[in-house]
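Before we start, here is the structure in question, set down as structure tokens.
All protein chains but one are shown at their positions in the complex.
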Amino acid sequence: MGENFLLQVRDLHTQFVTQSGVVKAVDGVNFEVKPGETLGIVGESGSGKSMTALSIMKLVPSPPGEIVKGEILYNGDDLIKKTEKQMRHIRGNKISMIFQDPMTSLNPVFTVGEQLTETLRTHRNVSKRQALEHATELLNLVGIPDPKARLKNYPHEFSGGMRQRVMIAMALACDPELLIADEPTTALDVTVQAQILELLKKLQKELGMAIIMITHDLGVVAEICDRVMVMYAGKQVEFTDRFRLFDVPKHPYTWGLLNSIPKMEKEKKRLKAISGHPPDLRHLRKGCPFAERCPKAKASCRIQAPHLQEVEPGHLVSCLLYEEEKVTLE
Amino acid sequence: MINYIIRRLLLLIPVFIGVSILAFALLRLIPGDPAKSMLGNKATEAQLQSLRAELKLNDPLPVQYASYMKDVIKGDLGKSIKSHDSVIKEISTRLPATIELSLFALIIAIVIGVLAGIISAAKRSSWFDHLSMTGALFGVSMPIFWLGLMMIWLFSVTLHWLPPSGRLSVGTHLQTITNFYLVDSILTGNWFAFKDSLAHILMPGFALGTIPMAIIARMTRSSMLEVLNQDFIRTANAKGLAKYLVIFKHALKNAFLPVLTVIGFQFGFLLGGAVLTETIFSWPGVGRYVYQSILSRDYPVVQSTILIIAVMFVLINLITDILYKYFDPRIRYD
Amino acid sequence: MSTEMRLGDDGDISGTASQQDKKRPFLDALVSILKSKTSLIGLIIIVLLLLVAVFAPLLAPSNPISGGDLFNRYKGPSADHWLGTDELGRDILSRLIYGTRISIQVGIIAVGIALVIGTFLGAISGFFGRWIDMIVMRIVDILMSFPSILLAIAIVAVMGKGLTNTMIAVGIVGIPQFARIVRSSVLSVKETEYVEAARAVGAKSYRVLFRHVLPNCLAPIIVQTTLSIGTAILDAAGLSFLGLGAQPPKPEWGAMLDAGRAALQTAPWVVIFPGLAILVTVLGFNLLGDGLRDALDPRTKK
Amino acid sequence: MTPLLEVKGLKKHFPITKGAVIPRKVGAVKAVDGVSFQLEQGKTLGLVGESGCGKSTTGRTILKLIEPTEGQILFKGQDITSLKGNKLRRLRKDMQLIFQDPFASLNPRMTVEQIIAEPMKVFGINKAARRKKIDQLLDVVGLSGYHKNRYPHEFSGGQRQRVGIARALALDPDLIICDEPVSALDVSIQAQVINLMEDLQKEFGLTYLFIAHDLGVVHHISDQIAVMYLGEIVEYGHYHELYEHPKHPYTQALLSAIPEANPHLQKERIVLKGDVPSPAHPPAGCKFHTRCPLAQERCRLEKPIMKTVSPTGQQAACHFVKEVGHGDRFVVPK
Partner (left out) sequence: GGGDAANQDNGNNTAAGDSSANKGSSDSSSDKTIIFGRGADSVQLDPSKVTDGESIYVTNQIYDTLVRYKQENTEVQPALATDWKTSDDGKVWTFHLKKDVKFHDGTDFNADAVVYNFKRWTTSADFVYYGYMFGASKDNMKGIIQNVEATDDDTVKFTLSEPNAPFLQTLAMPPFGIASPTAVKKYGDDYFKNPVGTGPFVFDSWDKDDKIVLHKNKDYFGQVADADQVIFRVIPDNGARFMELQAGTINMMDGMNPEDMQKVKDDNNLQIVNRPSMNVGYMAMNTSKKGPMANTKVRQAINMAIDKKKLMTLYQGIGQEAKNPMPPSLWGYNDEIKDYSYNVDQAKKLLAEAGYGKGFTMNLYTMTNPRPYMPQPKLTAEAIQQMLKDVNIKVNIVENDWDTHLTKTEEGAHDAALMGWTGDNGDPDNFLYVLLDKDNAKKGSAGNIAFYKNDQVHKLLKKAQITMDQGTRTDIYKQVQEIIHDDAPWVPIAYTTPPMAISKTISGYVPHATGSEPFNYIKFK
């Protein structure tokens, strides 16, 4: 591929060794992020979204977690081979990350100003004054009124939405090329979520960084992502652009997911739920992990593991249905 | 803030009343006759009678209590039955010894305990972690009276390194200002006395400080581990901060809050532990004194000492509480 | 109905981390204790102590009380007396072995007192709140204002010396700890939705408290109990060391230490071994307590 | 026909107290501040609103798990507002609650069988009858008999929610208050539970008060929807009409804020300023005026009343909507 990618993740495997078995939290994931684009990662709880993101940052809690295989190429450099010290130079500087829960992600005993300038002073050789000025600008950028005064406040003096804005400001402090947002709006109310999504859209337009947006809300995906990766039980099941994902979903799981969402139509139809529940990652059976719940599953699905395949240009799916014969769903 | 402190102080009033009643009642319930213990076995019945009258021992208990409290409020803690000296004097000559010992033990405990706890948490599962936590486990299980004896046996009897008892060697002279010998010897520039009093306080200080040290180390470690697991630490790491900053700035300030409370509580332990330590090391402090006074039913002494110790204990906890809130910006007072 | 549900017949169907760190029944705790090296050591120590206590008459080489000969005082460790003899010429090993019975008895009874009273007070205080809470907590505050050893000494002074009174004193001193721990877990459990559910179906207060709230406070209570046994043994030994606890000729370890103290220079073994016995016993309970805490506390399961 | 449930002017103010010795009231959290509605047998009323707007408190007050401050609750025509003791307990048979958190709402120390049996035990139903009922309930909610002896932690979230539903059904209630029963579940599981609840409603003629913050879900399950803001109902109406033609600016903003799973739909979004104000200090006048894009001077001063805004009975409390007819109560159309 001659394209210029900001980030390329190749065959990433991250696992946890626990008392009750090995959890393959990320099990062979491949994707790439182009400069300035927004990549969405969706999937149910426990499907490995956060671990994929933390693997990129090399912040997988270790022990018990460990990246066991794969490459993470950032501008062509493999992050996996980097030392902890080199990584600290990249984190918060080239790649930033914001987390789901703005309530707990800020240190409660330091002022917001302290936490904001800290990032700057770590990565940029600036004076305290300059850092404070920059921090004021940042707060202004993310839409916090009266930024100068607010710098002296502690996190608990902000509302949830405000805190998430502070988190975003902190992530943007050093003009990163890539922003990873792990469910940044899940803990927020819809009206506040709308504010944050608008803000992210605006910032991306202005600053031009790439975003990896992790979410379980297909609505959010539909709204801001350029391309989407769907994960199930640590595996990547589908990877394509958002229009194809919603218009022509290929994987039965994606399809089931879309059908599970109540549509706001006048005529109420019974929901088409996916049966069963996600598998225990410690005791994965052979074959496709979705086979147990898949309405299209065949005997072979329980034996043979599918591979990720480009079934149509720009549309990758991991399902046996497409490996043997081309089938279209509904 | 001031309001908060005043409110907390007011809240202490019922506790103090309770404590004083308890201290008062406990002592009256002890079997035996203080008049007799005062006069000895050669006293006549008549002598006993007149002494009892003098000490108001024949009054009903509530009357005794009321008159005691009236005096306490006036700042008069009464006279020791045994020595006839004013209780305030008796206690104030011994209290500095106990406080010096307790503070010394506490400082050792905090310095070593907190450091060991931080390093253990930061280097979880390292040999240091295993070693210090095993040590801490032995520490919390330690009968300190035995530890004290073993220290004496080793360092005094066998090795002759440290003196087995007292605060200062007999021939050593020290001009007392604060009655904390270590402080006084520094203030007067008397290095010989400083070395001497340090040699004396080492063993009792360590014996007394062992359990708090172990508790503080364990608490610091688990508190640090808990904090290190929290989201904001992940944020700090994601910002690319250096590791020492993450641990000593972001984690420690949060983790220290619960440790602070534990430290406050340890002070009470130290005051109690002083009974045993002071007995073993012949330390002329209140711990030993109150124990002996309990045995000889020296009512005014025991009552007042218990009251003073309880007040100190409660105040220390109040102070740690206030510090806690002072350090934690999330808590407001109004 | 609900044809979508196809349940596997395997029991373990929880799929996410958050599902696992919920409270488990105590069988699981036992398993995880057996798996942890340190708590296993604790368990082994305690089991051994219990065995020694039960089989003391079979294990002890001689009579711990009347087995002495005044002409045989302060003999060092030898083939006849592995740990030497004491101030009355009695075999120290035998006395230590019988002392196990006393220490375990002290630990269990003292903590039993603290457990029953403390749990009761903490439970009603946390559950009913208001003035009950106010009163109980003030009492607890008052008790906690005394350094515990001092309070225990005072109580023994009032009730008279002896093992029984020592157990009671150590028990009383332990009450506030239990009351506070139980109260705080009752307070948090009281707010849970399953307690609200119990109320919503019309269960009466006592039923809610005893069937829904208290069973869910068991984990901290069990941990506290185990750790308290260690502390109680330590405190009781301290009181005996001061001459207030077990009276002669009871082979209580603290009392043995006290008696041997006079001969520290000439016969240190009289002091060394009883102290070691206390240390190991308390260590055993602390190890087990730590293990239980890890096993029962979902937070440490990460 | 009288509605199954009627709520008139319901208020719940949680006092904010100060002072530990003598607590005094210094304010109130106006969690529910004058809520009125009617709910007919067999229907579902959806209650939506942002976090903290008082949805759960409304539900709990109706169940009399907390005492209302003001207002009236009529159940089957009977005023239950001040019921106490055994009468209240008997009422509990007819009203049940399903919780949001499938992990916190089941007693972890009880087996599924015990959990489901609990309500029946409380009402003294004998063992044999209980057994039979439990088997029947398990079947109804899609669990198998062999699940009976398992503990909650052995189940997945969706299954637990089924156990919670079975418990709620154990006494054959008429009304079930569902407090965000699917919010904690993943989409795929959420759909299963919604389907189950719909089936149960049909089969047993249940009436639901369905609380949620997800408009999509509420839209799907409800007959009528009430939108709450800061303890008050600001709009009320038929599920689809309200969705298609929201009249209140808050409802409009809420609807526009929902990201829809349709990439082709680029909707014009109304982004509200700021956050929901604290219910302890609600704004005067129209409570929404601080965030309302249409707010005028009048809104700051004058509290809007509920107005019927469409012939089908849709109502809204806003100065700027046109009134169609009168009535300050909602009537579910037959």
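So that you can tell them apart, the chains are marked A, B, C and D in the order they are listed, and the count of residues begins at 1 in each.
Note that in this section a residue touches a chain if its C-beta (ideal position, glycine included) is under 8 Å from a C-beta of that chain, and two chains touch if they have at least 3 such contacts.
Just so you know, these numbers come straight off a predicted model, no measurement behind them.
Across the entire complex, contacts from the unshown chain go to B, C. Remark: the omitted chain is touched by one listed residue; of B:Ser20, B:Ser102, B:Ser132 or B:Asn190 this is B:Asn190. When the full complex is taken into account, the listed residue touching the unshown chain is B:Ser156, out of B:Ser141, B:Ser156, B:Thr220 or B:Gln303.
Listed residues C:Phe71, C:Trp131 or C:Tyr206: the one in touch with the omitted chain is C:Phe71. With the whole complex as reference, residues 65-66, 68, 70-71, 73-74, 87-88, 161, 243, 247-249, 259, 261-267 of chain C touch the missing chain.
Those residues of chain B that touch the chain absent from the view are 31-33, 36-37, 39-51, 82-85, 90, 93-94, 152, 156-157, 160-167, 169-176, 188-190, 192-193, 195-196, 199, 279-282, 284, 288-289, 295-297.
We take it that only the chains that are shown with their structure count from here on.
When every chain is represented by the mean of its C-alpha atoms, the one lying closest to the mean of all protein C-alpha atoms is C.
Computed centre separation for the pair chain A/chain C is 49 angstrom, with centres defined by C-alpha atoms.
Look at where the CA atoms of chain B average out and do the same for chain D: the two points lie 55 Å apart. Centre-to-centre, using mean CA coordinates, chain B is 24 Å away from chain C. Shared interface positions of chain C, i.e. residues touching 2 or more other chains, are given as 4-5, 7, 12-15, 18. Shared contact sites, meaning residues of chain A that touch two or more other chains, fall at 45, 273-275, 277-278, 293.
Chain contact summary for the complex, chain B toward chain C: residues 14-15, 18-19, 22-23, 26-27, 29-31, 137-138, 140-147, 149-150, 152-153, 157, 226, 229, 268-273, 275-276, 279, 290-291, 294-295, 302, 306, 309-310, 313-314.
Note for the complex: chain A touches chain D at residues 44-45, 159-162, 189-195, 197-198, 216-223, 242-243, 245-246, 256-266, 268, 270-275, 277-278, 293.
Across the interface of their complex, chain D is touched by residues 1-2, 4-5, 7, 9, 11-15, 18-20, 22-25, 192-204, 207, 211-212, 215-216, 218 of chain C.
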